[in-house]
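Reviewing the structure listed below.
Right after this comes chain A.
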Amino acid sequence: MRKNLIKKISLISILAALAIILSIVESFIPLGIPGVKLGLANVVIIISFYVFNFWYALGIAFVRVFVSSLLLGTIFQMGFFMSLTGSILSLLVMFLLKVIFKKLSVIGISTVGSVFHVSGQILIAILYMGNVMVYYYPLILVCSIVTGVLTGFISLYVMKLKVFKTFNSSSNKDEQKE
Partner candidate 1 sequence: MFKKYKRDIILISSLLIISLLACLVYFNFNGSSTNLVANITDSNNVVTQINLEKETETEREIIVDGLHQDLKVGVKHNAIRVIYSSCPHQDCVKMGTVSTTNKPIVCLYNKVYIVLISNSDGNDINI
Partner candidate 2 sequence: MYSKKRIFISLLFASLLTSCGSSSNISKNIYPFSTYLTINFYNENNVNIDEITNIIDEYDKLCDPYNAYDGINNLYTINNSNDFIKVDAKLYDILKMSIDAQEKTNGYFNPLIGNLSLTWKEAIENKTLPNDDLISKEILEINNSSLEFKDDYMIKINGEANLDLGGITKGYVLSILKDYLATKNITKYLINGGNSSIILGNKNGEEFKVGINNIGAGFKAKETSIGTSSVDEQYFEVNGITYSHIINPFTGSAVSKHETVVVINDNATLMDIYSTVFMMLDTEEITKIANENNFKVIVIDNKQITYKDSEIELYV
């Protein structure tokens, strides 16, 4: 049991660190449309969400948002609040969706999560800047669906790695049922 606990703590810390690093790296990759990111760090969040539970994922998300904005120098600025709201909203919705629709796979949940992540961000942007931000919503929405599917696929295959197998997680349960 103790060995399991150590493994758990180590894994969570690594995931948190990975989320931070990926977050910083993808902030340097411009995608042409303002506000659109690849969502690589979200892969980590989703994996934590599935392998562990909602609370661990939320914790890692918080750590990611706080530390990456500290390191990037954007803490307590617009970007920080937008990311924070987006992360919280997307995790809440993913949790609800997973509980209600048990048959949905990672890909579907991840896409919805992505959609609500950007929706949360745009919401904060609208509250801050005014209705002019609504103009950007449709395009960013489409992009979020695409990145959501991508993130979902990556998460699906990464979760199959042995390192995640030893935990009594939902992904394990699904595998056992088949």
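Note that in this section a contact is a pair of C-beta atoms (placed from the backbone, for glycine too) under 8 Å apart; a residue touches a chain by one contact, two chains touch by 3 or more; residues count from 1.
With respect to how the candidates were assembled, all candidates are chains of the complex that A comes from, given by their letters.
What you see is a predicted model, and the numbers here were worked out from it, not measured in a lab.
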> Considering only this complex, which of 1 or 2 touches chain A?
Replying inline: 1
> For chain A, which residues are in contact with candidate 1 within the complex?
Replying inline: 30, 34, 77-78, 101, 103-105, 107-108, 111-112, 115, 125, 128-130, 132-133, 135-139, 141-142, 145, 148-149
